[in-house]
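Only one protein chain is missing; all other protein chains are in place.
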Amino acid sequence: MAELTSRFRPKAHVLPIASLFLMVALWQLVVGTGNFGKALPSPMAVARQFWLMLFEPIGRTSLYGHIWASLVRVLSAFVVAIITGIPLGLLMGWNKKFEAMVKPIFEMFRPIPPIAWIPLAILWFGIDETPKIFICFIGAFVPVVMNAYTGIRFTEPMLLDAARMLGGNRRQLFTEVAIPSAMGAIFAGLQNGLSLSWMCVLAAEMVGAQEGIGYLILLGMDMSNPAMIITGMLLIGAIGAAIAVLLRYAEKRICPWKREISM
Amino acid sequence: MTTRPPSSPDSGAGERLAIAPAPGEQPQAATSAGAAGKSKRAIAGRPQASGSLWWLSLLSVTGFLLFWYAIVRFEIISQALLASPEQVLTTFISKLTSRAPDGATLGANFITSLKLCLTGYISAVCVGVPLGLIMGWFRKVDEIVKPLFEMIRPIPPIAWIPLAILWLGIGLPAKAYIIWLSAFVPSVINSYAGIKLTEPVLISVSRTFGATNWETFLKVGVPSALPMVFTGLRLSLSSAWMTLVAAELLAGSEGLGYMIQMGRTLARPDVIIVGMLTIGCTGAAMGYLLEKLERKLAPWRRS
Amino acid sequence: MEARDIDVTNPNTRNSGACRGPQPKIAAQNVCKSFAGIGGAVTEVLRDINLAVVENEFLVILGPGQCGKTTFLNIVCGLDQPDSGSVYLDGEEVVGPDPKRGMVFQRMALFPWSTVMENVAMGPKLRGIGRKEREEKAAHFIELVGLAGFEKSYPHQLSGGMKQRVGIARAYCNDPEVLLMDEPFGHLDAQTRYQMEDEVLRIWGQAKRTVIFVTNNIEEAVYLGNRIVLLGRCPASVKAEYAIDLPWPRRYTDPKFLALRKEIADNSDLAL
Partner (left out) sequence: MRSRRTAFWSLIILFIGMVLVAGNGCNQSSTAPAKEVVIAVSHQPCVHALPTYMAMTKGWDKADGFKIDYQFYASGPPQNEALASNKWEVGAEGAVPGMLAAIRYGAYIIAISNDESETNDLWVRPNSPILKAKGVNPKYPDLYGSAETVKGKTILLTTASTGHYAVIATLKALGLSEQDVKLVHMEQSQAMAAFEAGQGDIVQLWAPFDYIGEGKGWKKMSSGKRAGVVVPGVVIASKKAFEENPEKVAKWLKLYMRGIGEMKANPGESAKLLNAYYKEHGLTLDDKALAQEFSLRPIFDTKEQLALFAKKDGAPSQVEKWMSDLADFFVQQGRITPAEKEKFMKGNFINDKILKML
């Protein structure tokens, strides 16, 4: 798997691109059979819709404005989730007392769907940007905390012994051994947090957004325009995947020592 | 959600998996608190078992409830914005029996949602785990499936509703598909990471016994991936619950998600919070059960 | 096995290992230790270990596998607590881990995220020594163990033997008074093992420390140690002590070497 991203061997790219084309062909075939009628747009229709949206603004801004709005929401939620989630997860994993205090509440709020938070988000934060970022944050926060927590729990006892032998006190053990050894799991958590944050952008933009890819999808639903829905979905898919690759690249830069095994 | 142990300090032969005791080393328990006799000083820095601290958890939960009660009681947040704990409690109790305001008792909603969530979850795991394992093992499959998987992963489940309706109608299958989509992702990721953790030496050992690649996959790859697969199962479960409202947004006249939606339409924050807490507690309870099951099935795993 | 000549100056302090002499550097007095197994069954590991090690002595603890050697070393290092009895360093009781007692682990336990330089400099770093000073010190020891030029590489890029050298350099860099080595060459192929044995002697020659070397390999014990303490089967207790007064450089084929080896082998329960 490591070869795919670190060394761009031309051969490595043949199969993935081929699979994407295969998918589009399959999609064209399914549309060709016609048993889904007009409701399932053909790839061409989606391409046309995308081309149309590139130039003609929808609602207040152009497609770039929509992409930028969603990007800002997802990324700021993601960053806030990193700043709050990682320390919380690390502390929970390291300090028994802190874990006993925080874990039950965290476990209870974990499975609550982000959409269920919309009413409270509006009531507490109003209707401009903050509630939307809050909903995306809810999505991203959970995996970041969980992975930081398990990252610490899986610290190798042998390494802790080595550090204690070298004279490290408890705090140094935490910062010099536990956190670096949890970096792998933390980055896996970031990957998940990012993709979950994207999954919640549509729910966030149900809070009454005027721009954003989620807004476009909702609009496509309201206007019963399936081509716009699928364009929005592919946009999120592509941008989400692109940022995921960026994150993986950042992981390689920051933790060069790791053997690449996460997705 | 990949929770995978960091690679062990020394690569190559005899690498000690953080999750399995080292073969050959005498049973020095990870938390080797001396069995008998005085232990001069607690071994600092070792994560000890947290069983003994339940009273602290109880304290923090009651503290949270008091905090919530105080906010509403002293009007820091007005009654309309956040229902007070006792109001939520009375609604909870009334909902157990009455059908108002969303037309079904809490029990009926719970059963419908549980059925929906489990169908989505189990089908997601039955597809996700094998796919993750195969993707992790066979490079060809990985290169074909990976781009599609990376594309589908960030797409919000609600966006799939029109297509789900188109393909599967408006009954349980369509809603379960929405849950399937989000629950499927963690199980693939964790199985993928789990099988990548297999020790290279074990693979060569089974090859020397003349096992074919497929047999090695089954005999060596899958067992050593099991601990990670279990973590994946737990994460898929919580993802399944997280998309319950989205799934019931598709269609519904019963279910916790529908109840929350109705609570919104009728401006009843207490109904919304009852719905949220029910989902929260059920999700946490099922997570706990899965953890117990996991500990029984894979005892060698250090949690 | 051709003779290997290593230019190690013959340590003048010949000691017969008895405890009479001056204050022992390390003394273990009836150390006992047992473990609670998963099923609650208590397995006794160490029973009344009494041991004394003199300054700058190269003591080898020889014993069959699974007999608590590693546990004893952990107790001496302070990573573990004995159930009863205690261990003294310069008369002071050992309570917890302390930079005075450096340890080289069987599984090397290098920090995978740090380069060789950072691994070796970890000890001084934890004790708050400035970057420049500790990196100079680390460079010295990296050079001493013959890894000059590998400062920037990561553990997963090194061979088994090289990793063990980093482990030794790391322990030395913390300038310990006592060096505890827990079967450090257990995972190396025979060729690297011989090479490392000479390396350890060379390093020990240049940087004299009291060493407790744990192994289950008789040749290695006889080849390296001033003195050998033989442990019996689990629960381990001291079976016998042997002073090795062969001059360095010792040769595997030397008849006296072989005689000594035979004598020890007969007495121990080691599979030959």
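Labels for the chains are A, B and C, by order of writing; each one numbers its residues from 1.
Basically, a contact is a pair of C-beta atoms (placed from the backbone, for glycine too) under 8 Å apart; a residue touches a chain by one contact, two chains touch by 3 or more.
Since this is a predicted model, take the numbers as computed values, not measurements.
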Original post:
Which of these, B:A108, B:V141 or B:I165, touches the one chain of the complex that we don't see?
Top reply: B:I165
Subject >> Contact with the hidden chain (one of C:F35, C:F58, C:F72 or C:W113) >> reply: C:W113
**OP:** Out of B:G63, B:G103 or B:P200, point to the residue that touches the absent chain in the complete complex.
**Re:** B:G103
Subject >> Interface with the unshown chain - residue positions in subunit B >> reply: 78, 80-81, 98-101, 103, 161-162, 165-166, 169-170, 249-253, 258, 262, 264-268
**OP:** Over the whole complex, note the residues of subunit A touching the chain we left out.
**Re:** 36, 38-39, 58-60, 68-69, 72, 75-76, 79, 82-83, 118-119, 122-124, 126-129, 133, 180, 206-208, 210-211, 215-216, 218-219, 221-224, 226, 250, 253-254
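Keep this in mind: only the chains that are shown with their structure count from here on.
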**OP:** Average the C-alpha coordinates of each chain, average all protein C-alpha coordinates together, and give the chain whose average is closest to the overall one.
**Re:** B
**OP:** Let me have the rounded angstrom distance from the C-alpha centre of subunit A over to the C-alpha centre of subunit C, please.
**Re:** 49
Subject >> Gap in Å, rounded to a whole number, between the CA centres of subunit C and subunit B >> reply: 46
Subject >> Junction residues of subunit A, two or more chains touched >> reply: 156, 158-159, 163-164, 169, 181, 183, 258-259
Subject >> Residue list for subunit B, restricted to those that touch at least two other chains >> reply: 6-9, 11, 16, 44
Original post:
What residues on subunit A touch subunit C, complex-wise?
Top reply: 156, 158-159, 161-169, 172, 176-177, 180-181, 183, 255-259
**OP:** Flag every residue of subunit B that touches subunit A in the complex, lowest number first.
**Re:** 1-9, 11, 16, 18-19, 30, 44-48, 50, 53-54, 56-57, 59-61, 64, 77, 80-82, 139-140, 142-163, 166-167, 182, 185-186, 188-189, 192-193, 196-197, 231, 235, 237-238, 241-246, 249, 257, 260, 263-264, 269, 272, 275-277, 279-284, 287-288, 303
Original post:
Mind pulling up the subunit C residues that touch subunit A in the complex?
Top reply: 74, 77-79, 96-99, 101-103, 105, 107, 109-114, 122-123, 125-127, 154-156, 170-171, 174
